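Only a single protein chain was left out; the remaining protein chains are all shown in position.
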Amino acid sequence: REPLQSLGAGEGALSIVSWAGYIERGETDKNFDWVTEFEKKTGCMVSVKTAATSDEMVALMNEGGFDLVTASGDASLRLVAGKRVQPINPDLIPSWKTIDARLQNAPWHTKDGVHYGTPYVWGANVLMYNTDVFKGEAPTSWKVVFEEMHLPDGKSNKGRVQAYDGPIYVADAALYLMAHKPELGIKDPYELNEDQYKAALDLLRGQRQLVGRYWHDAMIQIDDFKNEGVAASGSWPFQVNLMKAEGAKIDSTFPEEGVTGWADTTMLHVDSEHPNCAYMWMEHSLSPKVQGDVSAWFGTVPSVPAACKGNALYGDEGCKTNGYENFDKIKFWRTPTSKCSQGECVPYHRWVSDYIGVIGGR
Amino acid sequence: MRSSHSQSSGFGLKLAAGLGLAFLHLPILLIFVYAFTAEEKSFQWPPPGFTAKWFAVAWNRPDIWEALTLSVKVASIATAIALVLGTLAAAAVARTRFFGREVVSLLVILPIALPGIVTGIALRSAFSMGDIPFSFWTIILGHTTFCVVVVYNNAVARFRRISGSLIEASMDLGADGLQTFRHVILPNIATALLAGGMLAFALSFDEVIVTTFTAGQQSTLPIWMLEELIRPRQRPVTNVVAMVVVIVTFLPILAAYYMTRDADQIAGSGK
Amino acid sequence: MTAAVSFSKVSRHFGTVKAVDAVDLTVAPGEFFAMLGPSGSGKTTCLRLIAGFEQPTSGEIDIFGESAVGVPPYRRNVNTVFQDYALFPHLNILDNVAYGLMIRGVGRAERHRAAEQALEMVKLPGYGTRKPGQLSGGQRQRVALARAFVNKPKVLLLDEPLGALDLKLREQMQEELKGLQRALGITFVFVTHDQGEALSMADRVAVFNDGKIVQTGTPHDIYNRPKTRFVADFVGSSNVIAPQAMQALGGEARWTSLRPEAIRLVSEGGVNATVRSTSFLGASTKLFVDTAIAPLALSLPAGQPAPQEGETVLIAWAPADLHTMEDAA
Amino acid sequence: MTAAVSFSKVSRHFGTVKAVDAVDLTVAPGEFFAMLGPSGSGKTTCLRLIAGFEQPTSGEIDIFGESAVGVPPYRRNVNTVFQDYALFPHLNILDNVAYGLMIRGVGRAERHRAAEQALEMVKLPGYGTRKPGQLSGGQRQRVALARAFVNKPKVLLLDEPLGALDLKLREQMQEELKGLQRALGITFVFVTHDQGEALSMADRVAVFNDGKIVQTGTPHDIYNRPKTRFVADFVGSSNVIAPQAMQALGGEARWTSLRPEAIRLVSEGGVNATVRSTSFLGASTKLFVDTAIAPLALSLPAGQPAPQEGETVLIAWAPADLHTMEDAA
Partner (left out) sequence: MTASAQTAVLPGRQGAVGRLSDLFWRKPGLLLFLMLTPPLLWLGIVYVGSLLALLLQSFFSIDEFSGLINYEFTLVTYGQLLQPANFDIILRTLLMAAAVTLASAAIAFPIAYYAARFAKGKWKAVFYLGIMLPLWSSYLVKVYAWKLILAKEGILTWLFAKLYLTWLLDGLLAIPVIGGNSLSISYIGTFIVFVYVWLPFMILPVQAALERVPGNLVEASGDLGADPRQTFRYVLFPLALPGIVAGSIFTFSLTMGDYIIPQIVGTSRLFIGQAVYAQQGTAGNIPLAAAFSVVPIVIMGLYLALAKRLGAFDAL
């Protein structure tokens, strides 16, 4: 399918599949609203369907009926391969030039030189911890969530750490092994051969003994930190910011092993019924104001460097705190495929079923 | 039943029944308490403070009203259709013997005997196979399917209790089939239909599982609550809504109880 | 004059069960006609055929000369008082009684007036606002009656309307029913399994057995001149004497019936009998005696001293009380 | 000899309703004792007091000399045959009958043997594997009986056990019951509202009214020497003649009863009477006549020709048949 060659009038409506908190119209906090203005400007009325995992996004897009999706790297290429999204024409998006150079040709939205969407925002899966338990001292390693040990408050970490309830978390284990078991030769946590994969699963099985409940959804994780005595977990800056704002004794850190992360792309459905509105939104989404506001709300890093300066909500320190400079340390989510630089790797569907098994105690 | 000494209950039974009822209600009390909590996003015990502001907040949130309206509409229409279908099936099964009676009663029970998620994905995959877009009517379709059974059960029990000679008596007195239905059958099953209808309404009004699969992008009240609880903006608002629903439905439930109870006594004494 | 109800060779079979089997029957207008017979003999089915709830398998039913074939119950000018009354539980007494009139489109005020009158007739004035559940059995029965005759049907069918009442109430209702029938002049067809009731109330009685009518006649006929052993035994409790026994007694060698109250104790010249048991019934005492030929039951009027069990007595009867019957059982 | 059951000043009040009111009562061992009375007169409540389902509000109940106060039903050696049988629908007939034995821990084989025997006794051998729903009313009644007496209780309580049966079956069951009682020698306490049943079956009868016992005595006593107007009227249907009327007839100025069957038609020298109505009852014909002093009912034996309605007749009775009563109603 050929990308759109010229922009027409808006179709009056636009529906977007997005992560929670990515598309706000001021309902939660009046200050965070980047939809109302767009609707006023273009006449495209926006409806949003939130999804909790990348897999859910893929399922929703397969089902159809949406125009845009804010897909992370572990979903984007699947969408391209499944022909659920269409190439876009950057010429119709004036702000394309302002995008961070590191992201313009990122592999998770570019295939054979063709772009399948505009970068939205990116961020890292940080290590969130309870400052009381850690006595103000940030943990330096992911070890606190992977191996049984005594935390600084003198008690075991057993039952007091969490891990993400999504198969992509296998990559976090691989990342940890990359640092602690160099003999496995892991180069990329998303490209694992059988041995490397088995080692990662073993690590995760050990972790199962420590984890009471895996976190699936951001708010339940917040509840768990508040009510269940959880001391440390991989998390999103979103939860960290929210809890800090409520005055909880919570902070986050980038451990020495590095972190995984996500870089999200606004992608256009192959059967989009409102392509003109969609292009208008992509343009809108790249404005420094929107980029800064989203980043402030969710704790992400904007894809447009201009947003790092002068956004009232994000502040001038926002980019730094959220890891603008750590771009190279972040292993962005990608869908593992069997064809990889090592030759043969374990594909994603095995990650899915094996991770269910690990959580189930297998 | 006569009351006398051998009929009085033991202390153990009283205790067990009392504890059971308490078990049913403690969480509801908690819902009420947390409708007034000063916390906003997630709850802690004990609540740090109390406020009544959530009522005003809930009142002013248009999304609640939208979800509520949709839920009421869905539940009303689903109940109405279920009333018609359930009554027809019950009348056919209770009043006549025909080949396949068993099949009908099994069919009616099936949607509630199979887990909701099965019903949900079955309908969803049928919609997608038939290229039926999600709409108000797809929700209704799902809800009616499992509402029929409660109406059916209530109606069938009542039909069995209406003495067959009532219908003959009516015909004997000159009423033809439709007049008999209008003047004798309908008034006699009315309270059973009311009870069944209320239960059906309640089921539909609180249904998440099937709805998730048949609603597409629309949110009924429970779907709204699910979104709200998973990604809270103001969590006490969900408690306010839940509490108001309980309070608002209290009187109709009580009324239905007294109405159906009287009817049962009369129908029972018809010999 | 055309018959109120006439059956000609009417049968109603349910599968292999011949509930009513080739019955011929004529009920005269204004008559009080009773159907008597054991359980399952087809009485109710006959009534239901007249009312139109059942259709005959074969045969022809006429009501006042008009064929009833294919006429639904709601178009027959015939009303039924059901055994279980079948009052509408959701309507009050007045509306129950006025139901038939309402269906015919009679206005509210008028039909309520008529219903009030009917209630007065059954001695329940002022009960109109109660619900059926608040009445006693006898009262309900009377309401059912009022509900039926307020429509002035040409035939009123009553299916064991007194079955559920206790003795005192029953006797009282029997008199009231009889009085009403006389007053209204409606044809009554009355089903009962109680011979006393049939005999004391009816102008004519039909005795049913096994889907067939065994005998039709006045109460006197039925009681005193039973046509078959079945009737003799069922209506009252006759001594049925076999042909051989009759011969031994010097009579005709035929099945013969002898009513217990026709046997007397005599001091001489009678038949020798030993008392097996006695049963005090108040107004009379029943004696079961063994004779050389056959065991017999006899009924002694009150006041006469009853012999003891085991005693030997002499018994006698008038030859006129011996009644010979058809051979069929 | 200790009484099987004795009540001394026993009352059972429900709120303001005095269901049983200061009743004194003695039932002798092995006796067939009937309780007779109109609906609501407290018969069932009395039985329930004996069985232990009710506790007396005041007074003392002894069963074979032992006080029954505070003894729960399951520890009384008394069994009940319920009016509606109360068979356990989930158990088959054999297990129903064996229930009491099972509760006492009798082994399976033994209790089934005993139950089989009991079923034979009530003429239902081989019915053990059926469920109660598959039996007719009369059969169920017999199962209820077997279930009760298989436990060899000292007292068997029967609450209108024949109420639901039709006449023929009822007469047959009456004989069987009486036979069983003689064979087993158990004390029977039998509730009925049918005077015929009470008179013909019982050794002694207690007549209830309004929670009180009005008269206790043998059937003959009760029938022929009613103590009060209520008894005279309830047991059979006596003519009750008021004191003034008696005086006018030249008798003693007291309430007097006169049985209908004691009145004869005479050709001369009797009292003038006009026939109001007649009712053919088979074994007799009932005549309602008006006299100058009071309306009277009389019963003519069968065979005697009955006068027509409106005819004037002469009636007479023997002075010995006039029975004076207490003033109380």
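Just so it is clear, A, B, C and D label the chains in written order, and each chain counts residues from 1 on its own.
What we mean here is this: a contact is a pair of C-beta atoms (placed from the backbone, for glycine too) under 8 Å apart; a residue touches a chain by one contact, two chains touch by 3 or more.
This structure is a prediction, so every number in the text was calculated from the model and none was measured.
S.K.: Give me the visible chains that the unshown chain touches, in label order.
M.R.: So, taking every chain into account, the missing one touches A, B, C, D.
S.K.: Which residue from D:Pro89, D:Gly185, D:Gly250 or D:Gly269 sits in contact with the chain not drawn here?
M.R.: Counting the whole complex, the residue in contact with the absent chain is D:Pro89.
S.K.: Which of C:Ile63, C:Val122 or C:Leu322 touches the chain that is not shown?
M.R.: Hidden-chain contact among the options goes to C:Ile63.
S.K.: Thinking of the whole complex, not just what is shown, which of A:Gly113, A:Gly154 or A:Gly360 touches the missing chain?
M.R.: From the options A:Gly113, A:Gly154 or A:Gly360, the contact with the absent chain belongs to A:Gly360.
S.K.: Spell out, residue by residue, where the missing chain touches chain A.
M.R.: Touching the missing chain: residues 52-53, 55-56, 58-59, 62-63, 78, 81-84, 158-160, 165, 211-214, 216, 220, 223, 226-229, 335, 337, 347-349, 352-354, 356-357, 359-362.
S.K.: Across the whole complex, list the residues on chain C that are touched by the chain not included here.
M.R.: 63-66, 68, 70-72, 74-78, 101, 106, 110-111, 114, 117-118, 150-152, 154-155
S.K.: Residue-wise, where is chain B in contact with the chain that is not depicted?
M.R.: Chain B touches the missing chain through residues 1-3, 6-10, 13-14, 16-17, 20-21, 23-28, 30-31, 34, 43-46, 84-86, 88-89, 91-92, 96, 98, 104-119, 121-126, 129, 141, 144-145, 148-149, 153, 174, 176-179, 199, 202, 205-206, 208-209, 212, 221-222, 225-226, 229, 238-239, 241-243, 245-246, 249-250, 253-254, 257-258, 261.
Criterion: only the chains that are shown with their structure count from here on.
S.K.: Could you please state the distance in Å, as a whole number, between where the Cα atoms of chain C are centred and where those of chain D are centred?
M.R.: 26
S.K.: Please set out, as single numbers or ranges, the residues of chain D touching at least two other chains.
M.R.: none
S.K.: At least two partner chains per residue is the criterion; list those residues in chain A.
M.R.: none
S.K.: Write out the stretch or stretches of chain C touching chain B in their complex.
M.R.: By the definition above, chain C touches chain B via 51-53, 72-75, 78-80, 82-91, 99-100, 102-104, 131-133, 147-148, 151.
S.K.: For chain C, which residues are in contact with chain D within the complex?
M.R.: So the residues of chain C touching chain D come out as 38-39, 166-168, 171, 193-196, 199-200, 219-220, 223, 235-236, 259-262, 279-284, 286, 299, 301-303, 318, 321.
S.K.: Would you tell me which residues of chain A are touching chain B in their complex?
M.R.: Touch list, chain A to chain B: 15, 20-21, 27-28, 47, 49-50, 52, 63, 65, 217-220, 222-223, 226-227, 242, 246.
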